[in-house]
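Some notes on the structure that comes next.
For this view, one protein chain was removed and the others were kept in their places.
Showing chain A:
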Amino acid sequence: MSGTIELLQEALAHAKAENRAALIAYLPAGFPTVDGGIEAVKAAFDGGADIVEVGLPHSDPVLDGPVIQTADDIALKNGVRIADVLRTVREAHAATGKPVLVMTYWNPVDRYGVERFAAELAEAGGAGCILPDLPVEESEGWRKAAEQHGLATVFVVAPSSRDERLARITAAGSGFVYAASLMGVTGTRASVGEQAGELVRRTRATTELPVCVGLGVSNAVQAAEVAAFADGVIVGSAFVKRILDAEGDEAAGLAAVRALAAELAEGVRKRG
């Protein structure tokens, strides 16, 4: 079975046709449990997310702030495995028909086997992968496997990326481009970085791919602000925090995820 990159492209095109930004939610697999994580992804879709990124929990999440670190720790202590991540993708996609990506640090994929991971992610109905610590220079092997299996390779660009690098990165990527709104790790912020708009503009100058903005967005006002200049709004820590705040009450956590997704879905339709 081939991956569902087309579904991802369609979801982004659909949002564009509606003259709005897409809403992309991030949730780690295995958090708070494997089944609970699957339900959380479904709840995010149910509330209005267009796309979900499923995180592969890692022992050393150097690009994540305390909220996602805590979730990863909980998932790993519960013994989450790559098979559970793939099951999360499979069940969430099967239940909703929506595009589901995996976001992972590179070492787990490297260790699991690039071809094996790509094949199994595609088989689970995944739409692609975001690999935040795999620079474009090291990505050729992965990109070949991803292309062969119908998976998108989403690269991250940062405010510090120079124009010539942006061009090189966006030429290698597919699906969309993940523009980091600020220099920093994941986590909610009081305001979205001022650098985001400029980065989106510079990125657009190099590519036809949709440009989605992540890092720091946590509420409808910020989502609307970002939606004014980006093709998609990516929200992670705010979702994870809702589940953490529910302190083990799974139903309350799911309700909070659904409510946040609904709030953000309204935000991305307001466009500033």
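We take it that a residue touches a chain if its C-beta (ideal position, glycine included) is under 8 Å from a C-beta of that chain, and two chains touch if they have at least 3 such contacts; residues count from 1.
Going forward, contacts and distances are computed from a predicted model.
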| item | value |
| --- | --- |
| Omitted chain (choose from "RNA polymerase sigma factor", "Branched-chain amino acid transport system permease protein", "Acyl-CoA dehydrogenase" or "Tryptophan synthase beta chain") - UniProt protein name | "Tryptophan synthase beta chain" |
| Option from A:Gly65, A:Gly125 or A:Gly253 whose C-beta touches the chain left out | A:Gly65 |
| Touching residue (missing chain; options A:Ala11, A:Ala44, A:Ala124 or A:Val156) | A:Val156 |
| Chain not shown: contacting residue from A:Val185, A:Val221 or A:Ala262 | A:Val185 |
| Residues in chain A touching the chain absent from view | 58-63, 65, 69, 73, 76, 81-82, 106-112, 132-135, 137-138, 155-162, 165, 169, 180, 183-185 |
